[in-house]
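Just dropping this structure here.
Note that one protein chain is taken out, while the other chains of the complex remain in position.
Letters A, B and C name the chains as they come in the text, with residue numbers starting at 1 for each one.
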Amino acid sequence: MGTVLVIYASDYGHTKRAAAEVALGVERVVGTNVRLRSAAEVTREDVLDADGLILGSPVHMGSIHWELKRFIDETLSALWNQDLMVGRVGGVFATGGGYGGAGGGCELAMLSMLATLAELGMVIVPLPKCTESYAHGGLHWGPYARCGSDELSHTPPPAESLPLLMAHGQNVARVVSQLSPQTAGRIARPSFTSPQT
Amino acid sequence: MGTVLVIYASDYGHTKRAAAEVALGVERVVGTNVRLRSAAEVTREDVLDADGLILGSPVHMGSIHWELKRFIDETLSALWNQDLMVGRVGGVFATGGGYGGAGGGCELAMLSMLATLAELGMVIVPLPKCTESYAHGGLHWGPYARCGSDELSHTPPPAESLPLLMAHGQNVARVVSQLSPQTAGRIARPSFTSPQT
Amino acid sequence: MGTVLVIYASDYGHTKRAAAEVALGVERVVGTNVRLRSAAEVTREDVLDADGLILGSPVHMGSIHWELKRFIDETLSALWNQDLMVGRVGGVFATGGGYGGAGGGCELAMLSMLATLAELGMVIVPLPKCTESYAHGGLHWGPYARCGSDELSHTPPPAESLPLLMAHGQNVARVVSQLSPQTAGRIARPSFTSPQT
Partner (left out) sequence: MGTVLVIYASDYGHTKRAAAEVALGVERVVGTNVRLRSAAEVTREDVLDADGLILGSPVHMGSIHWELKRFIDETLSALWNQDLMVGRVGGVFATGGGYGGAGGGCELAMLSMLATLAELGMVIVPLPKCTESYAHGGLHWGPYARCGSDELSHTPPPAESLPLLMAHGQNVARVVSQLSPQTAGRIARPSFTSPQT
């Protein structure tokens, strides 16, 4: 019925691992297909085929990975320009060392990705506090898998954060399946913005 | 089928005027009811009755009006604590003098309101670029009615921004009506976050 | 030589406790005076007397306490309007339960306070990663004292975060003392913005 595309950038494979968990959550929603692509390999066609879009990035200097930004600038901006994604569904997640224990800049990093989704006119799915494992990386904008225990370390997403990542993928997929089911969540520009029919 | 509650704070009546226009847009979606309340008068019951929630504020010092913040702190935070709004639908708008011509801080002000909606676990409706009158106050997070022409002036929302405000109310109402139509957009906590049934 | 004013809002006394620690740090810089005021008691004169300003708040629904916002709207906005604080020095801190372990919204909350300082035209002092105890609540925008261990708990700032709060007060005071020492950091509007003399 619907397809959700998960796009990630990854330095050490940890964000890729987190993205795979998000994708597993998408698949738990009956009738939903998932595609998992790195920012380096994803194509314009992958995006246009998707009813839902989930962006994930490590936190670099308080914002997202430059490879994901390049994909946004070079590919997604053209879809923005033509209003081709309006009314579809999106969500975000992030990973990071999290040195400081105060989020390490993950909030602005997620907002940078959410700004892209909003520019595209996409409906945004947040992360409810009641989500399973919220205590292990939950932020209202999306899940944050803490891949590190001090300033410099790089470790895989902790096991206790995996259910949270999965639940987020599931939530996004569920909204995809519920939003205009007859069109698999793809609300055409006219029906979204024109005067009431 | 669904009810959308528009909550605003207003100093000179200009944000109230903008809120009324957003409410008119909600009403254009067949089967949707609208309620318009100031931050000083709205009650917990008003919020619990609503399938959709739209928050609007003038921009004060780069963020929202303190009266709206008090309502958020005193009333909405309790609903957040009990996860009572999860899966419902929300949107935001702002007004402001806009001195400088660079948004005047409306983006962080809108994000402050959107953070509240995300904390509540609500699905967020942005403002697509293709929306009518986008050139007159369009920002991807929501409409911004510029109520002023220089540093100190206070004027009503410009006529050319009214269709944009109306369209935003309409978009939010449309997503309310499409998201789980059988439950009027009110997705119960279990169906939103639990493992797939 | 210079005076730093620390303004806080507090629900349970924990942010007041954090503010007191920040104030202790200010006092460690020779020749600097400190004043500690709640948002409910601080006056316009307190602000005008200060060469440096530090704002602190608990995180409520992803932004600041409404009492601090009221003070900003009612008192600081008038100083903004008259450009009376331009060139002085500022910083921020926050406290919060931090449920989720991903900052709990402290970044946007700090940015909401920093937007106020920027609107006032004040030079902003961040929190360098090399600061003592950065691992215990360090964020680049300022220190975050985590007052809680789960969704609902409220506890005092942890002991290991106190040196971080103190160091931040000290850093702000140090910049106050170094910025235009002859005027104790108070750069008048003309010297800040006019063509080079």
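By definition in this document, a contact is a pair of C-beta atoms (placed from the backbone, for glycine too) under 8 Å apart; a residue touches a chain by one contact, two chains touch by 3 or more.
It should be emphasised that the depicted structure is a prediction, and the values quoted were computed from it without experimental measurement.
Asks: Going by the contact rule already stated, which one of B:2, B:25, B:91 or B:105 would touch the omitted chain in the full complex?
Replies: Answering carefully, the residue with contact to the hidden chain is B:105.
Asks: At which residues does chain C meet the chain that is not included here?
Replies: 28-30, 80, 83, 86-87, 111, 115, 117-119, 121-132, 140-141, 167, 170-171, 174-175, 178-180, 187, 189, 191-193, 195-196
Asks: Residue by residue, what part of chain B touches the chain that was omitted?
Replies: 62, 98-108, 111, 129, 134-140, 143-144, 146, 150-151
Asks: Across the whole complex, list the residues on chain A that are touched by the chain not included here.
Replies: These residues touch the chain not displayed: 60-66, 69-70, 72-74, 76-77, 80-81, 105, 108, 111-112, 115-116, 118-119, 151-152.
FYI, only the chains that are shown with their structure count from here on.
Asks: Indicate whether more than half of the residue numbers at the chain B-chain C interface occur in both copies; give same if so and different if not.
Replies: Because over half of the interface numbers appear in both copies, chain C and chain B meet with the same residues.
Asks: Quote the value, from 0 to 180 degrees and to the nearest 5, of the angle by which the CA atoms of chain A must be rotated to coincide with those of chain C.
Replies: The two chains, chain A and chain C, differ by a rotation of 180 degrees.
Asks: State, to the nearest whole Å, the distance from the C-alpha centre of chain A to the C-alpha centre of chain C.
Replies: Centres of chain A and chain C (C-alpha means) sit 33 Å apart.
Asks: Touching at least two other chains at once: which residues of chain B meet that condition?
Replies: Within chain B, the residues that touch at least two other chains are 80, 111, 115, 118-119.
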